[in-house]
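Excluded from the complex is one protein chain; the other protein chains are retained at their positions.
Our next item is chain A:
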Amino acid sequence: MIRLAVASLLNRKASAWLTILAIAVSTLLLLGVERVRHQTQENFANTISGTDLIVGARTGNTQLLLSSVFHIGALSNTLSWQSYQHLQTLRGVAWHIPIALGDSFGEFPVVATSTDFFEHFRYADRQALVFTQGDKFNDAQSAVLGAEVAKRRQLKLGDKFTISHGSGGISFSDHDAHPFTVNGILERTGTPVDQAVYMPLSGLGLVHGESSSDTTHEGEHDHTHEHSHEPPVYTLSAVLLGLSSRPLALRMQRDINTYQGEPLTAIMPGMALTELWRTLNLFEKALLAVSTLVVATGLLGMLTALLSSLRERRREMAVLRAVGAGPITIFGLLVSEALILAIVGVGIGIGMLYLIIGVGGEALLANTGILLRATPLTTTEWSFLAAIILAALVLSFIPAWRAYRNALADGLTIRV
C-alpha cells in the first residue's frame, strides 16, 4: 500500500512537491524559531559564569545585567570609586572586576577594566579567557581586543587605534589625541566578549582627562596605590564580584542593596537572567504562535491538494476496488499518502535547517549576533515534529473519509 501511495504521488509530482515544500518551509520556520529561542537562552546563560554578584548604581536588574555583561543599552547612573573600594573590603569577596563603559570603537563597545578581568572572568562552563596573541594591557595606552573586533577591523599586535565617546556609530567627540596600541587579542568565546575592546581604567581616565597624571603609576592592580593616590577614574558602571563561598551571595546582595554610602543595586546573574526570560516570554510565545499558524497553513495546503485530487482519482479508486481493495484500503491509501507527504516534508525541513545553520551560520552571527549551532534535535524539537506529523495524520482523515464514501457509492462505476 505504501508503494502504491508513493507511485500515485509520483504521478502527481508537481502538486506533491509543492505540498512537501510548504510543509518543509513551515517545519523549518517552527524549528528555526525554537532553535533561536533555545540557543539564545543558552548563549546568554553561557556569557557569564562564576560571577556571584554584579553591582551597579541603583537601576533595574535586567538593565544592569544587559549593559554590564551583554553591552546592550546604557547605564545612566554610575557608582563611585569609594563604593568600589568599600565593596572590596566586604568579607567573603574573593575577587572583584571594575567595569566602566560608555566609549566605543566603531560599533564595538569599549570596556575599561582592570587586569583582574583576565584573571577572574569566566564564561560558559567556567572557562577562562585565553589570549591568541599578546597579553593583558600593560600601560594606560594599551588595549586588548575581542576576537571579532580584531577580525573585522583587521588589527594586529602593535597596531594603533582611537576610540570615541558614546556608544557606537558616529561620534562628534573622538578621542583622537590618545591612540591605543593593541597589546593582546583574545580567543573566540562565542559571547559578547568577542565584540568588545578592553582597556585599563587609567586609559579611560586619560582620554577623559579624569586622571591627574598620565605618567607612571597606572594600570596594574597594585592595591597599595589605590588608597594612597587619586583613583584612575572617579566613577564605574558596574563591579563584578566573586565570593569565596556561593551561599554568601544572598546576604551580601541585601547588604549592598542597603548600603548607606550611595544607592546601589546588586544582582545575581542567574536570577537576573531568569527574570529576563520571563519578560521575553510573551515575545517567544507570539513567535511560536505565528510559526504554528504557518505550519497549520502548510498542512491545510496538503489537505486542499489531497481533497482536490480525489475527483480526478475516482477512476483510480474504481480500479483498486475492482482488484479487491476494500473501502478501508482506500481510506488507508489516502492516510499513507498524507503521512508520506508530511514525513518527507518534515525531513526536508530538518535538512534545510541544518543546511542554513551550516552555510549561513557565519553570516547570521555577523549580521544579527545570533549564534546557532548544528546540535542534534532537542526533545522539544522532536515533539514539535511529532506534532506536525500527528496533525497531518488527523487532517488526512478528512480526504480519506471522502474517498471511503466515494468508494462505497461509486463501486465499480467509473466516473471520469
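In the analysis below, contacts are C-beta pairs under 8 Å (C-beta built on N, C-alpha and C of every residue); 3 or more make two chains touch, one makes a residue touch a chain; residues count from 1.
Criterion: contacts and distances are computed from a predicted model.
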Missing subunit (named according to UniProt) among the choices "Electron transfer flavoprotein subunit alpha", "ABC-type lipoprotein export system, ATPase component", "Dehydrogenase" or "Solute-binding protein family 5 domain-containing protein": "ABC-type lipoprotein export system, ATPase component"
Residue touching the undisplayed chain, where the options are A:A128, A:A286 or A:V319: A:V319
From A:P179, A:P327, A:G347 or A:G361, residue that would touch the chain that is not displayed: A:P327
Hidden partner chain, residues of chain A it touches: 1, 4, 7-8, 10-11, 315-316, 318-329, 411-414, 416
